Structures are given as structure tokens and as C-alpha cells.
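A single protein chain has been omitted from the complex, and every remaining protein chain is retained in its original position.
Chain IDs A and B follow the sequence of writing; residue 1 opens each chain.
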Amino acid sequence: MSHIHLPDGILPVWVWVIGWIIALAWIFIANRIASPKPDILRRLPLLAVVSAFMLVAMSLEIVPLAYHVNLSVLAGTLIGPLLSPIAALIVEIVLAFVGHGGITVAGINLVLVALEMTLGSLLLRALIRLFGMKHIGLIGGIVTVITLAISTSLMLGVVSTISGSIPNHEGGMVSLKVFAETVYVLGPIGWLIEATLTGFILRYIASVRPSLLTENPERKGGRHENHDD
Amino acid sequence: MESSPHEHRHALRGGPHPNDVAYVSCMKHFYEDGASVEMCGLDFCAHKGERTVLLGPNGAGKSTLLGHLLGLLRPQEGTVRVFGLDPTRQWPAIRERIGVVLQNVDQQLIMPTVYDDIAFSLRQYHRPPDTIEPAVSRVAKLLGIEALLHRTPQSLSGGEKRRVALAGALAIGPELLILDEPFEGLDSIARKTVVDVLRRLKDQGVSMVMSTHDIDSIGEIADYCYVLSSGGEIVLAGAPGEIFEHVDVLRESHIHPPILAELFSELSRRMKKPLPMPLTIPQAVEELMKPRSE
Partner (left out) sequence: MKITTIDYWATSKDGFLHRLSPRVKAMGLICVIAAVVVLWNPVALACIFLALILIAVVGKLPLKLVLSLSAYPLIFTALLALTTELGSSASISIMLKGTTAACACVLLTLTTPYPVIFSMTRRVLPRLVNDALLLTYRTLFILGDALGNLMRAIHLRGALSWRHPLEALQTVASALGNLMLFSVSLAEADYDILYMRGYDGRIVPGEPPASDARPTARSGNRKED
């Protein structure tokens, strides 16, 4: 439930316009900061690979619930907060063109996914610094639940704007109480599945290549950056 | 080993010769997982205009050596020079002179169409726009891939991808071609096309450094060979005919000698006199047809 992508035509125009403004501003700032950096050569393939990883992970169905994960916390940890919105934009563009998520609402969907990636990455790294790698699985699971709970709540907040724009069958305002309750009942199932998966994956990575989790992806240099021009 | 035109290569030298396009001396590389490649003993040098081939078993260090020539790996010890420069520090100064085809061509093809991928380096090097299409067409025709130009790379077979990667390397008109397993995945017709192309490039003065397992094609594609042991040490160096005389050394390096080399090695042993080592079947037939005194 946490990764329902909002479709077109449901939200009031002003909501998705603001969503696009926020998304574009975030992209613009990230692009301005990231592009001139000398290590953009190293980050570009990582950006592409992380975006592709998220998309491919989404294609994996966790049977029998037919639940799809996107591993945004892991992806954000790999790519770092700076490039997270750009990765989210790439993911949303591809998803929109295959009918998963709308075009007008891609801005809002982008903000939600980028928030998950950014928040997840910052929280995870902070907790790793505090507690080390010993309970990385548990830490990763907790971070995942927190970020997904926040993004789901934000999504509900966005959806709640329709209550002012669509009349109900009696001509009054639409109540989203039951919808919200349903989301908060079904949502945690999805959060737990993704949290469990994320925890297991983190444990796996910690045992094989822990530097991926401990090194700051935005400080690491590339091996081709010492060449003489 | 008899004295050969390449005799000077066998000695340890103090540095690259002016005629070397690539030179490696006593290179040591240690990987993070503890594996290491140590290439001391004979220096590796690739001469201008020659086709230099690296032979060795899996894990011998062929790709490691090529990685050093391409500036992708930095040796912990030793000297690596390409066109007299250190490729790890000065790659931008030499990259327009070098065409590369890596072993894993899936990773090498990065653009959405074959045409765009072949043209990629030409565009990156800011070659005049009106020269790009002719250059792409020329190499596509050379490699028989004109019909693939509008295809998306992910739809190609392994052999087609390899030819596209080679086209991309040739499009820039390199002075040095570095090829890691150039025949992998190619059927016999495609392989023959590539062998013909490499021969034509040699006639045009292009230098080549290749690694290959295809021992039977050495006679067609190599002017000089280096044989690596499993630890990366160069144990044998010479022209193909000279290499194949040392069948035992090849076997010790886990390289199965070509059938012709085994045949003539056995014939030499039984006849108790050395026979010239043929590299191709016509040469072998001619040698066998010679009248012999008992």
C-alpha cells in the first residue's frame, strides 16, 4: 500500500501544480549542485543503476500478496540525498509511461518517493553512525517503517484535498475517513514486508560489502579524478 | 630459442622503446579480495604496427594487464606506459588514439541505438558533425553490420554486440586497438570477418593488443605473443611459430597447444629433428609434402 502511485484526474489542479513546483524546484537545486561537481562522471552511472534497480525491484511480486516493493530506503542510501530526487524523477518518468502513476501527478509522486529515499538514507546513516553495523537488519527495518509511515501519511494528506473538490452522492463533502482507515490498516502490512526485506538485504550487504553502507556516497571520489588534463 | 627479429624484447629493459605503443614492466597489482597479479620477468611491449597477443589460462592476468593499459587499474608497483604516457594519469591525452573492446560487451554498449553507440566517442571528441555519419557507415560496412544500425543494442545477439562494440572502437580511427577476447560469441563467419578486419587494420599500420583463448587463430592474428602463467608471470614470448615450439611450456601454463603445433611437435620428436612450425593448414600441408630423406 505504501507505494500506490496517484493517477491522473483525481486531485484538484492546484494540488498537482504545487506538487510539480516543489518537484521541479527540488530537481533544479539538486541538478545545480550536482552537475558541476567533478565526480559527476562517477555519479551518473550510479544514478542510472539505482533508478533501474528501483524499477526492477518493483517488478518483483512478493507472492501471494501481489505486493511490490521499491526499496527506496536502500536506493537512497546508495545514491545519497543529493541525487535522490533525480533518481525519483527518472523512476516516475518511466512509471508514468508504462501506466503506473500519472503524468500530471508525477510531481507529487516524485516528491513522495524522493522523500522516502532522502529521509531513509539520512536516518539509516545516522543510526549506523550511532549504533554501528551490529543490528543493521533491525535498524534498516525500523527506518523503513518510519519513512513509509511518513510518506503514506503525506499521501493521505494530499488525497484529502479531493474532499473539497468532489461532492458526495448527497451533495455534501466527501469523507475520506474510511479510506484513511483502510490505508492505515493495509499499509502496515506492506510496510512490514518492505521493512523485513530491507533488513535482510542490509544484513546481506553488511556481510559482503559493508563499505556501501558506511561510506558517504557524496564524498567518495572516483579513480579517474586524478588524471592530468 | 633461435635468435629472432624480436630478440631485444626478451631482455629486461630500463624503459619503453621509442617504437613501443604499450609497455609494462614488472607490474604488480593486488586486488581487494587478496588476489594478485605479478608480471615480472619479461617486459611486455607492443610494437607499433604489430598485433600483440596475450595468451594464458583463466585468472592469469590478461584482463588485468589490459586494464592497466587502459588506465582503469593502477599498479601498486611497476611501470605502465601507453604512447609513452601513464594511462592512469594521462588517459584524456591518449584516449582518442585508442580503440577498446572489452570482454563484457553488454556493459560497453551504452546508447539507445547501434548508430548512436558507434557514433558516441566521435561525438564526445567533438569530431566535425559532417564526418560522423560517413565514419559510422564505413565501419558498419567493414564489419557487416549496416542492417543493425537502427537496432537497439539490447535486442542483438552476443556476436552482433561484439561487432558493434568493435565498430565503435574503430570509428575513431585509432592508432592502437585493445581487444579483450575479440572472438567470444562469434560464429565462424563473423569470426572470419573480424580476422579479415584485423588483418586489414594491420596493413593500415594500426597496432593491436589482444587477449584471447582462441589458440587456433593465433597464426592468423598475431605477430607476437606473450604467454602468461597462472600467477601472471610472462613465461614465454615470441612470434607464434616460436611459441608453438614450446608445447610443454604451453601445457604447463594450462594452454592447450594448437593441433598443428602438437602434431609437428610429435613429428619432430619421432623424426628426431626439428621441423618448422606451421601456423596454418596450407603451411602444414606444404611442409608435409616436402620430400624427406630417411
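Note that in this section a contact is a pair of C-beta atoms (placed from the backbone, for glycine too) under 8 Å apart; a residue touches a chain by one contact, two chains touch by 3 or more.
Computed from a predicted model, the values in this text were never measured in an experiment.
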Per the definition of touch given earlier, which of B:22, B:70, B:190 or B:210 contacts the omitted chain? B:70
Take the complete complex as the reference. Which residues in subunit B touch the chain that isn't displayed? 70-72, 91-92, 95-96, 100, 102, 104, 106-113, 115-116, 119-121, 123-126, 129, 132-133, 136-137, 149-156, 168
Omitted-chain footprint on subunit A covers residues 4-10, 13, 27-28, 31, 34-35, 40-42, 44-53, 55-60, 62-64, 71, 74, 78, 86-87, 89-90, 93-94, 96-100, 102-104, 159, 166-170, 174-176, 178-179, 181-182, 193, 196-197, 199-201, 204-205, 208-209, 212, 222, 224
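Assume only the chains that are shown with their structure count from here on.
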Give, as an integer number of Å, the spacing between the C-alpha centres of subunit B and subunit A. 46
